[in-house]
Every structure is written in C-alpha cells, then in structure tokens.
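Of the protein chains in this complex, one is absent; all others appear in place.
Labels run A and B following the written order; every chain starts at residue 1.
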Amino acid sequence: MKPAPFSFCAPGDLAGVLEALAANGEDGRILAGGQSLVPLMNLRLVRPEMLISINRCSELDYLRLEGDSLVCGALVRQARAEESDLVQEECPLLAMALPYVGGQANRNRGTICGSLAHGDPLAELSAAALVLDGEMRIAARDGQRTVAAEDFFLDGLTTALQPGEMLAAVAFQRQGGDERSAFLEMGNREHGFAVAAVATRLGMVGGRCEFARIAMLGAGPTARRIRAAEEILTDSEVDDAAIERAVTAAHDIIEAPSDLHADGEFRRHVLTTLLERALRQAMAGE
Amino acid sequence: MSDTPNYVGQAILRREDDYLLRGQGRFIDDLPTPGDTLHLGFVLSPHAHARILGVDGSQALALDGVTAVLVGDDLAKLVQAPFAEIEFPGYHVHGRDVIARQIVRFVGETVAVVVARSPYLAQDAIELVEVEYDPLPACADLESATSPDAPQVHDDIPNNTIFKGDFTTPDFEAAFEGAEHVIRERFRSGRVGGVPLEPRGCLALPEHGDGLVFYSSTQVPHLLRTALARFMEHPESRIRVIVPEVGGGFGTKAQIYPEEFIAAALALKYRRPVKWIQDRREELLTDIHARDHIYDVEIAFNGEGIVQALRADITTNAGAYSSLPFGCTLETTGGARMIVGPYRITNYTYNARAVATHTAPSGAYRGVAQPSCFMAIEGLMDRIARQLSLDPAAVRLANMVPTAELPWTNVVGVRYDTGSFMESLQRAMEMIDYEGFRKRQPADRLVDGKYRGIGIASFTEVSGTGAPGWRARGLVRMPGFDSGIVTVEPTGKITAYVSHAHAGQGHYTTFAQVVADALGADFEDVTIVEGDTATTPYGTNTFASRSAVTGGGALIRAATKVREKMRRIAAHVLETASEDIVIEAGRAHVAGVPEHGLSFLEIAETAYSMNNHTLPDGDGYGLEETDFYDPPLVTMANATHIVEVAVDADDGRVRIENYAVVHDCGRLINPMIVDGQIHGGAAQGIGEALMEEFVYDGEGQLQNASLLDYLLPTSEDVPMFKVEHIESPSIDTVGGFKGVGEGGLIGAVPAVLNAVGDALAGLDININVKPLRPTLLGNLIREARRDRL
Partner (left out) sequence: MPEKIEVTLTINGETRRGLAEPRLLLADFLRHELGLMGAHIGCEHGVCGACTILIDGRTARSCLHFAVALDGAVIDTVEGLAGPDELHPIQEAFHQNHALQCGYCTSGFLLTTLEFLRRNPDPDEDEIRRALTNNLCRCTGYTNIVKAVAEAAAALRAAD
C-alpha cells in the first residue's frame, strides 16, 4: 500500500497553482491537507501524474466576511475553522458539523475546501454547504466561476470541478437574526464514519419559520436538500404537528442507498429520526 | 516455589514500558535493514476461484529496480507445499502451495511474488504483473457449501467437508426424550479476525553460507523454525528464528504463513537479505479469519430449569485451506468439547464439521471456538429462564458444578481441578448490583427511551494445553511442553531463557517475578530472554493462554534445580547440611542465622571456579539448569462477565453502560497485567458482538478489506471495565497458574448478546446472531413494534 509515482510542485501563489493545473489537465491534482486524497493514493485508487501543493499559497489561507457571506479560502484547515470565533458566531451550523469530520488529527490538516472538492457522499461539510447556501468559487487559469453548492455535488466523488479547475474558496451564508441550527449524525460506532446525518437551519421571525434549510447525508447518492420538508416548515410555526409533517414528507422522498454499513430502509428510518431530533434540538436552541 | 512469594501476586510495573514509551521498541519494520536488501511484493488473486492460465512478469521485470518475478512452480522447487499434520478420524489432510500453481481458492491468495529494491518499487511491480485467469464458480457461503451442487474447493474433499466428527454419551437419547422441556435454537456467529495493530512481516538474513537468521513477527518461533526446515528441507540447525517486538498477536500470528517460507527460501536462493512488510489490506485479506459458525442446538431440561441433555450440531467455516500449524478444526472440535462449560451436563451428543469455502483460511484467534459455543450455551441458559419465568442467574447457579464437587471431570473427559463457578457469578452479581437492576427494570425494559438489559456469561476457559490435549484433537506434531533455562551468571545475576515470545503480554516482567520467587532472588537481578531459537530452549510457544502455565511451570522447575544446587554449594562452603540452608532475597544463609550466609555472587564464584572454594561432591561447574513442563490435558480457568446495555429504540445502537468481571485464573502472577489482558479481550469481544465482521459477497469478494469498513471498537465504544479476581490455584499445574489470555473475549461476546437479548425481551426479539450492528437491531426493533400496533 504505497502511492504510485508522481511529480510534485508547490507554487508560491494561486496564479502558479492554476498555471500548473492548466498545464497538467486531468493528470494534475491539488494537494491541500491530503486527508481525503492521500488514502486513495496509498491504495492506488487515485494516481495523479502531478501533485500541486497549495500549502505555500498563504493568499488562500483566509477566513473573512464579505457582505452576507463568510468566505473560506482553500487553505483554511478544518480545525482552524472549528476554533474560529468568526465561524462560531457567523455560521454556527458549520461549527456544529466540523467536529464530526474525521478526527482531530485529520481536521488539523484537512481543509474545508478539500473535503468539499473530494465530494464524498457522506462528507459532513457537503451537508453544511447545502444548508448554508454555499457558493463554490472555482478558479482556473482562464477565469473563475461560481457554482451553487446544490449544483456542485453531482454524484459520489464527482463534483462540478473540471480538469484544470480548483475550488479556491467557499462562501457560506452568514446566519443572522434568530436562526436555529442543528447537525446530527449516526454511525455504526460511537465515533466513526457517518451512516446518516442531518443538517437543519431554521430562520425564525416572531415564532414562525421564515425559511428552512434541511440537508441529509445518506438520503441519496450525494448530500441533498430535502425541499419537501423545508416547504412544510416555511411560513409555519415549528410545533409538534409541523415537525411530524416535515418528517413524514422527508420519509417519502429519501432514497437511501444500501451498502455494507446499513441497508436503505434502516438508513431512511434513522434519517427521519435524526431529522425529528434535529428539528427539536434546533428549536430548543441547544 | 518458595513458601512466601515476594513477587508473584504483586502488581509490579512493567519493565517493557520504558523503551516502548520512548518509541524504542524494535518491531519488525524497525530493524536495521542492510542496503542490499530485496523487498518482496505479492500479487494477490482478485478471484475467489479461478484457474491460472498464465503469469507474465515481463513488464514488471523491465522496471528498473525489479530483480525477479516468481510464480508457484518456481517456489515449488524451493518449498514443498506445507500442510498441517493432523491425524484425526474424518480429517482430510491437504497441503497449500506457498504460491498458487494451477487454481486460486480465495481472494488474496498469492499468485506471484515480485522481488525489488524497495517496497515502493515492489508495489509498482505488482501492478505490472499480468495474470490471466479463467474464473470458476465460487462458494463463499457456509450455509450452502455442503449442498451437492456447491462448487468444490478441493477435488479430493467431497461436499467440501474437510472434517466430520461426532460423540455421544450412552444415555443421551433416554435423557433427552424423558425431559419435560426442549428448546431449539440456531446461533450464527459472524466472521472476524485478530487485526493486530502491527501487520505481519519478516526479514531474512543469510549468514555463514547456507545459514539463515530469520526475523518474523510471529508468536511461534520454534514451530516456525521447524516448519521452515521441514518444508524447505534445510537443516534446522542452520536456521535461527528471532522474534523482535511484536505489535499484538491474538493468535493471528501463531499461524505460519506462506510469505514466511517464500522470504526464507528467496534469501537462501539469492544469498541476499529479503524483507517483507505486510500492509493492512493484505492483513485483512490473507491473515487467518475466525468464527463464521453455525450452532444448531437443542437443550432438554426439567421444570426447575435443570439441564437433562444437550445436543449440538456445529458447522464451522474452514476457509480455502487448513492453516499451519493447527489445521482447520480448532474451532470445530473446540466448540464441541467446550460447550458444556461450568455446567453439570452429563448427557451430551454432538456432530461437528469443518467446511471448506472459497474464503480466507480460518485459524486460531483469541478465544478459539469459545465465544461461539458460550454464545450458544449461555444463550440457552437465558432461554430456559425466560421459558420457565426464572431468573437467568438462578438457572445458571442451579446447573453449575459446585466448588465442593471439584475436581470434576466433564462429559468429554476434561478435568476441572479447581474453580469458582458459582462464586464468580455471585460476586459479579454483587459488583454490578444485579438484584437492584432487576428490581428497577420494567417489564417493557424501556427506561428514558432506551431498552435496558443485563446479560450474564459464566464460562470455563481452556488454557495451558499439554500434549494430551493436542493429541485429543489430532495435532500429532504439536508438542505441548514449554521449557526454561535458568542461569545464575558468574556475577550472581540471573538470566532465564524461556521458550515463549511476547506480543505485548509483559513476559519480561511476569516471568522475572516467577523466577525471582522460585530462586529466592531479587527481582531486579533477573533478566528474561525469549523469542530467539538460538538462545532459548525448544517449546510450543505462545498462544492459547499458555505462557503462564507452561513457561511459568518450566521456569519454576529449572529454577528449583538451580536453587537446589546453590543450596548444596552454600552448605558445602558454610560446612552445614543443605537442608539447613535458606535462600531468600538474593542470599543463601543458615536457617535462623541470617548473618551466616553467602551472596549469590559468592555462590556463583564458587560454581564458576572463581575463588578458592571447591564444589560439593557430585556437582559440576556452572549454575545453569534446563527443564521442561508439559501440563495436563488442559488447565481450566473460569469467569463470569455481567454487562448492562442500553439499546436505542430508533437507531438500534447498543451502548455498554456497566461491565463487571470476576475472573479466576488460579494463582495470579501480576494482577495488573491480568486485568489488562481481561480489558483488552473484553474490548475485542465487544467488537465481535457489536461491529466486527468480515463480509464476503456471493462471488467470494471480501467487501471490507480496510479499517474504514472493518470496524474495530474505539475508546468510545467500550466502558470502564471493573475486574475482580478469585484465586483457586490449580492443583494440577506447577505453580498453580491457569491461563488468562482469552477469557476477556470469550466472556464478552455471550454477555453482550444476552444483555441485548434481555433488553429486547419485552419485544420478543430473538438475539441469535452476531454482530449486532445498528442496522440489524434497528430493523428488528422497528418490525417488532410494527407488529405490536
């Protein structure tokens, strides 16, 4: 279990990284924290010809507010975000999701953008990006584009990123006003890889839910929004009846895959349980 | 053994810790590797069953740094196909080529070896070896493997039945038919493995022409050396096996594997150092697996819950080959012979079979058979209790052999010399407030939204097996004895050599405690040497909870001989009778006159002719004695585990809330280390009960050959274990020790299963399989609740 040979470069700025990406096309891969990529390289399931480290690009290491957004550059490590007051205050949902990402040693090195770009179907941050209306800022030598988080995750380990492109930043919507959030996850061990997870975000105005965002992991081939449940809660009080209706609506549209770790029917049941718990926990303001 | 031990029984901190904590333990991959070392890489079969049509290594050979690509026929010239030497009625002995020649029989079987300058290059070369296969239908599933249309694993083994055995007591039928009640159940035990944190590896260094120094991460250096010599037809005296620090064994490393033969043979062939370090994927695919058992059992009992007769039909998955050195029946005959446990079951019959499938070979993993057979018998005890509305503890107590009736010989002829079956159960019940739990527990078991239950496992633990025990199971070449050499050096310090090899058990500490007491020496003066065939005497080595019994016994015997000689020398020098000499605390002196004595140094100088004293008549030079110890059939320890669990009604997860163990391994050498063995075993048992399982699909593909997918328990999945001991010293063994290595695991599996069964009893959910993963329990709970609406 050793990686296949590759060439390596570590440009000092983003322009250099994008140049290297363009030059290598499909054969180039970005190395940030490596926590998703290197296991696959060790198993030789991924074998780039050129590995382009962004670790010398200090310009990508920023976490800042831009208008309604909290923007996180490609070199922001998960642990740093987890410990950041800015994240705690502006995007508490993100702060709730981060502790579930790998272990401390993984979060110390792994980046937010790296996890998102990897596109693991059970990656906590993909659910967080969905409920925080994430805007994926994609850079390439020949220009930049943005893609909504919802259009970014296409399938397991497949994202909207094209050869020559990298995820240079992600902008999360700031959680202002009276927002209630919860992130819950269940795995086969007390701590481990998710079997299912739910992220919820409720914008409350005067006791009513003005907007709702619900995303699930394990409810389809990628993280997905559960709009049917969001719609039931929107413009409604979030009482027992509404929660029950939202959970039922979610139950009917979950397409949970079966795999080694859980069968689909069980996943669906767990997801509805987690949704109910998450909504109650969010409303309890815990 | 001296009458007043100073060290045995003490929780002495380990000598091993200092170097291990500093990162200075030298494990196999930490050893200095000569610059011209050749690194091996193995090409593994992706098919569970296929004909090998051709292997083309030319592309791999073209790679700079790759020196050879060898196939089965090449290795067959260097190594005969090793086979486990089993002589047992109903057993089909078969060999396994170290590299498959015509047919591959499980995913992960070696089809070629590459030889390269570095491990990275070896991996590159593996990818370039082209193997052409003709895939054949595979049979991976135990349930269907004996059906007439199942694919055959070996042409000469009909119905894939490698072994079949049976036994019955004369009055079985009458007792069974005459009983008031019968419960039948099928228990299904999932497939697991030892998964030590350190994978396997070896380093073969040629020396002095055809000599070989062979380092291996093994538990069985002497057995390995003999096997290398025998199957390579190389003089055993030209081979030295050394065991470096070993990162966990658990039985997995007590097997002798094809890679070891290949590395040894190629080092001799190329006359160059050869190294191989296994990676985790290879470990999960190719190391021995265990369990994968079906127990169809019927128990007949009277209205008081007293067992009248037991019938067991046991099927175990042997995998594709009998592994070395135990063959594939350890778990088959083991379960059949151990299932009666601490209970007075006198009418018994079994049918047991080992079945070949296209899966990894099975072998000895901690607990061997006992987690499964006690899952069955302890599960039945709970079912008797439920059927008769009795308490499960009461049913057990009513059936146990009381201490007053020991020694007791069980129905298959195994003697329980001493023990504490009832006492260990009663004490464990007190530790965990069993009665209080039962009083608080509502009929529906629901407390704070979770199903809460308590489970008991009382069991016997086979340890310290001697030659008769191995013969009884057909292992004709398994010695049984272990041995020790105790040397008092010219400076009076002591070196003790023992035929064992540690993998974390703390032998440097515990054996030194034993030797110090047996010799009357200062603990600090005793050094233990093991794991090196050039310096240690021959033995059966380290597995199956044997070291304390066999190594301890051998060292006591050797030390006792040395002590007697020291006593004679001291008496001679001090001009008194040797009966008047007392040896304690590193000194020999005249009884009652402590100041009239000699230090070990002074005795040693006499023995080594380094002063002007003469030796007593009849005694030669030196202070060194060798002795052997072969324990009886087996040495039986016992224990009770009681576990409280909470089962989440929605997500099906089991949380262990409280865990008590009362263990009896006879005389304790080091209680701290014994506790550690129990903690670690119990954690593995919790893993086996709740999450661990190798899953093969219908084509024989292993679905979870990574630690992302084969789940091991972590710090959050296990509780603080509370452990107490009862000491019933063995009267059949030297030293009174019984083994302890496996009990933690053996008890945890049935205790956890019974606790979950108890928690879900209100829903009438029948717990008869493991592991109990959330998806299984969650679905069972949901269905049961739906049925109730």
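Following the convention adopted for this analysis, a contact is a pair of C-beta atoms (placed from the backbone, for glycine too) under 8 Å apart; a residue touches a chain by one contact, two chains touch by 3 or more.
Owing to the predicted nature of the structure, the values given are computational and were not obtained by experimental measurement.
> Name every shown chain in contact with the chain that has been left out of the document.
Among the chains that are shown, those touched by the missing chain are A, B.
> Any idea which of A:Met1, A:Val71 or A:Ala228 touches the chain not displayed?
A:Met1
> For the chain that's not shown, point to the residue among A:Gly16, A:Pro39 or A:Gly203 touching it.
Among A:Gly16, A:Pro39 or A:Gly203, only A:Pro39 touches the chain that is not shown.
> Just name the one of B:Tyr7, B:Phe176, B:Phe721 or B:Phe737 that touches the chain not displayed here.
Reading the full complex, the residue touching the unseen chain is B:Phe721.
> For the chain that's not shown, point to the residue among B:Thr286, B:Gln505 or B:Thr550 touching it.
B:Gln505
> Go through chain A and note every residue touching the omitted chain.
The list for chain A reads 1-8, 10, 31, 34-35, 38-39, 41-43, 51, 53, 55, 79, 102-106, 108-109, 190-191.
> When the complex is taken as a whole, what residues of chain B touch the one chain not shown?
13-14, 16-18, 20-27, 29-30, 33, 64, 120, 194-199, 245-248, 250, 279-280, 503-506, 672-673, 675-676, 678-684, 706-708, 712, 714-716, 718-721, 744
Rule of thumb we're sticking to: only the chains that are shown with their structure count from here on.
> So what's the Cα centroid distance for chain A and chain B, whole Å?
44
> For the complex, give me every residue of chain A touching chain B.
1-2, 4-5, 43-44, 186, 188-193, 195, 260-263, 265-267, 269-270, 273-274
> Which residues of chain B touch chain A in their complex?
On the chain B side, the touching residues are 119-120, 123-124, 127, 279-281, 650-653, 655, 691, 695, 703-704, 706, 708-709, 711, 713-714, 716-717, 773-775, 778-779, 782.
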